[in-house]
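All protein chains but one are shown in place.
As written, the chain order gives the labels A, B and C, with residue 1 at the start of each chain.
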Amino acid sequence: MINVQLLDIPLSVDNCLQQVQDDGAGGTALFVGTVRNQTQGRSVVRLEFEAYAPMAWKEMHKIAETVTTRWKALHVSIHHRTGILKIGEIAVVIAVATPHRQAAFEACAFAIDTLKETVPIWKKEVFEDGEVWVAAHP
Amino acid sequence: MINVQLLDIPLSVDNCLQQVQDDGAGGTALFVGTVRNQTQGRSVVRLEFEAYAPMAWKEMHKIAETVTTRWKALHVSIHHRTGILKIGEIAVVIAVATPHRQAAFEACAFAIDTLKETVPIWKKEVFEDGEVWVAAHP
Amino acid sequence: MQLQLIAYGIARDIFGHSQLAFSLKKGQSVAELKQALIEQYPEFDRLASLRFAVGEEYRSNDYTLSENDEVVIIPPVSGG
Partner (left out) sequence: MQLQLIAYGIARDIFGHSQLAFSLKKGQSVAELKQALIEQYPEFDRLASLRFAVGEEYRSNDYTLSENDEVVIIPPVSGG
């Protein structure tokens, strides 16, 4: 079962986990990404996540499908936050349940790595005196 | 920071996660293990986890220390349940926060693998017509 | 031909619009759109990457654009 959500309200790790709970799972691996100050030495006031929503959802779904096929995952849940976040808030939660636990870790690592490359979501750091789109420039 | 708990009440993934939240973490990996019917073809009524508590705590703490040193983890939290569990309940939650996310997955995989080898906790499956200590015999 | 360009993130800042009609010769590809955009907005060339989507899918450089295509400009993503 695949569950993909793009939400502008705080993410719940428990909710994401519940989507993948299965008596047949040997283990569930999760990744939780929180927003942090990416730009050293400047104090971030807030972060803003902007998504090209329909395509972001579609790309996250593709990742979940790949994980299901390649790692024989029983269930995959990917929840991503949008809108304004404070430092320390959860930006993304990925949960993968597989029959064998080693596969769950590999699949979860693949999912977050791929999400960071392919899903059209952009993070802007807002400072006291300006703002920066994260990773825009080399 | 290391947080190790051996609890006879239901585990909370959110609580385990909160122990490792850190603005400096690049990512947090979690492992959630739920109890399932290990013995195929026989219906499990309940499971019982028995721990040699002081040593179980000590061995879990050693794992957390190794993870901290070897993967430069910022925080490690290991919570294990004891007592009577129903199928599908959470037996163990491990959360590892590291500066770089790949390390979090590796560390978390190491932690659950090691826990299953060294921590003196025993699981008994209780059936309608008998009971079995899991993994006792080759 | 007329394209409808949609810009997100830093691409919107560079482009100055979130949506704008853009003219290209008939039968031109994503590579040619990219070239035309960079000529008009040199800032695009300074990005770590610049991709384009049509129909909610990434399209490669050799993808041929069509009249009225809605083309989304995708600057380096930073989700997660």
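Just so it is clear, a residue touches a chain if its C-beta (ideal position, glycine included) is under 8 Å from a C-beta of that chain, and two chains touch if they have at least 3 such contacts.
Here the structure is a predicted model, which means the values were calculated and not measured.
K.L.:
If the full complex is used, which shown chains touch the chain that is missing here?
P.N.:
B
K.L.:
Check the options B:L11, B:L30 or B:A91 and report the residue that touches the missing chain.
P.N.:
Checking the options B:L11, B:L30 or B:A91, the one contacting the hidden chain is B:A91.
K.L.:
Hey, which of B:K58, B:K72, B:K86 or B:H100 is the one touching the hidden chain?
P.N.:
Considering all chains, including the one not shown, the answer is B:K58.
K.L.:
Would you write out the residues of chain B that touch the absent chain, in ascending order?
P.N.:
33, 49-52, 54-56, 58, 80, 91-92, 112, 115-124, 133-138
Keep this in mind: only the chains that are shown with their structure count from here on.
K.L.:
How many angstrom between the C-alpha centroids of chain C and chain B?
P.N.:
The mean C-alpha positions of chain B and chain C differ by 48 Å.
K.L.:
Please work out the Cα centroid separation of chain A and chain C, and write it as a whole number of Å.
P.N.:
Whole-Å distance between the two chain centres: 25.
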